[in-house]
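For this view, one protein chain was removed and the others were kept in their places.
All chains are identified by letter, namely A, B, C, D and E, in their written order; residue positions are counted from 1 within each chain.
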C-alpha cells in the first residue's frame, strides 16, 4: 500500500529511475514491507506552477 | 463535496467519460449524496513517472 | 498502479467496504487492468475541514 | 471545479472559517468563477507528521 | 510548512502570479506564519480530465 507522491521540478528519466529505486529501498527497509507493495508517483511542476514565499519560482530565476 | 482523484495511466476521452459517469453513480449511491456534489479529477501519468516495486513502469515494458 | 484517492465525509466501515469493492470493479473493467493493481485511499473530512462556496460545511448544517 | 487542498498545522475552527472565506473570495475573483464552484479541503498535520530540511517539526520545537 | 495545492482549470501566468501572491498573503496572515514558509502548487486540468455531476467538463461546454 504505501503510496509516495513526489512533487518536484522537472527531472531526467535517469534521475527518476534512481529516485524511485532508492526511495523504495529506504521505505521498504524502515516500514518493514516488501518493495513490491510500494508505489511512487512523480509529478513534475514547471517553475511557473510553483509559488514559494508568495512569488512564482519562474520569477525568481 | 466528495472529491475523487484518479491517478492512472493515459486513457482515451471515451474511457474518461465512462469512468467519471460510473464512479460518480457508485459514489452517489453508496454515500447517499446527489451526483451534482461529486467532483472527479483525473491525473494521467506516463510510465516514466510511476514506480512500482522500485523500478519505473517504462522499464518494465 | 492506479491509485484512487477518495476525499469524503465520514463513512461507516460497511460503506467503505462497498465503495472500495465497486470502484475497484468499475476501474478495473474500464482501464482493462487486474483488480490487484488498484489501490484506493479513503480520507474522511469532518464538516469543519471542508469549505464549499466560501463557508464551512459545519456552518451549513 | 477548483479544488484547493490546504495542508497545514492544526488550526482553530474560527481560523478555518476565515481561511475558507478569504481563499474562496480570492480564487473566485482571480479565476473569474462563482464561489459556489470552489471546494476547499483542510488537512491538519501534527508536528510529528511533517518533515522540513530532514527533521520532524516536533523535534525542532 | 503549509503546502497549498490548487487544482484548477488552465490559467495565464499573470493569474498564477496573482493567485500565489494573494493566497500566500491570506494564509500567512491567518495562520500567523512567515510567507517564506508557504508553498503553493498549481495543477491545471484540461476540461477532459474533470468530472462534475457525472459528466466531463468538456462535454458541458
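Just so it is clear, a residue touches a chain if its C-beta (ideal position, glycine included) is under 8 Å from a C-beta of that chain, and two chains touch if they have at least 3 such contacts.
The structure presented is a predicted model; accordingly, all values stated were derived computationally and were not measured.
The undisplayed chain touches these shown chains across the complete complex, A, C, D, E. Residues 7, 43, 45, 48-56, 58-59 are the ones on chain D that touch the missing chain. The chain not shown here touches chain E at positions 1, 3, 39, 41.
Take chain A: the residues that touch the chain left off the picture are 1-9, 11, 15, 18-19, 22-23, 26-27, 30-31, 45, 50, 52, 57.
Heads up, the rule we're going with is that only the chains that are shown with their structure count from here on.
With centres set at the average Cα position, the gap from chain D to chain E is 11 Å.
Those residues of chain B in touch with two or more other chains are numbered 1, 3, 7, 19, 23, 39, 41, 43, 45, 50, 52.
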